[in-house]
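To keep things clear, I will list the structure first and then write my remarks on it.
Shown here: the complex without one of its protein chains, the others still in place.
The block that comes next holds chain A.
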């Protein structure tokens, strides 16, 4: 559906994309994550043929997004992160117009979506709140019969109730066999919806895979009360020792080794926190550009 490799894009002196890779398989919901300014919107704009790539290979629905823009756009729908509407057009008019320009709109689904999103389609563009403008664009995109949905932070501005409706709608869209690229900052949303995710930072993909694969990359937090002081421990992070009390984080593949080390000292009590994706994301969000990858991220020095 989408394959991007080595994509580079500069604006004047800012390097927005710096060799980004992205692969989205047919029928999947692909999460696109990264801190502010990481290059998510820029990537989507390149995929839409709105920006011209400086370097790299970009394929979309089997075509070139820059050269074949018009034909490809009949098969996809796009929701921008910041929706602006025409002040004098009503929301219903915009939904119909965008649908028709894409080559058709499913009327029943449109009415259904308007109802579920509790949208008043008669209001003029200038009278909508941010969340309601977002709903207009969402209804227009979700009601179109297209293969691919490009959604750039589609839930920004939606209240929790509407976020839940959105989650349902995306699940339905996947059920209908559509492919979805979903850029987001909301982890719960991504965990709930996405089959695979790509994490970008500073214009580069730093992680990509299924959620299960990514979980392997996360660390388990352990704290224990021991019979004797733990002594030296290798291969753990954020080690804190207070007499016989110890706490640390450990990567999935070193867990076994660390537990053996503790057992050798005699364990009086032990709590472990399971790995969360949030920690993984946080690590990537916080890291500095120079310390790439997981493992050697910027963390407070211990001891």
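Just so it is clear, a contact is a pair of C-beta atoms (placed from the backbone, for glycine too) under 8 Å apart; a residue touches a chain by one contact, two chains touch by 3 or more; residues count from 1.
The definition used in the following text is that contacts and distances are computed from a predicted model.
**Q** Hey, which one's the missing chain according to UniProt: "Exporter of polyketide antibiotics", "Xanthine dehydrogenase family protein subunit M", "Oxidoreductase" or "Branched-chain amino acid transport system permease protein"?
**A** Not shown, but named in UniProt as "Exporter of polyketide antibiotics".
**Q** Based on the whole complex, identify which of A:102, A:174 or A:219 touches the chain you can't see.
**A** Candidates A:102, A:174 or A:219; residue touching the omitted chain: A:102.
**Q** From the list A:6, A:27, A:92 or A:209, pick the residue that touches the absent chain.
**A** With A:6, A:27, A:92 or A:209 as choices, the missing chain is touched by A:92.
**Q** For the chain that's not shown, point to the residue among A:31, A:80, A:154 or A:203 touching it.
**A** Of all options in A:31, A:80, A:154 or A:203, contact with the hidden chain holds for A:80.
**Q** Identify the residues of chain A touching the omitted chain, counting contacts across the whole complex.
**A** So the residues of chain A touching the missing chain come out as 45, 48-52, 69-71, 73-74, 76-78, 80, 82-90, 92-98, 100-103, 121-124, 126-127, 130, 137, 150.
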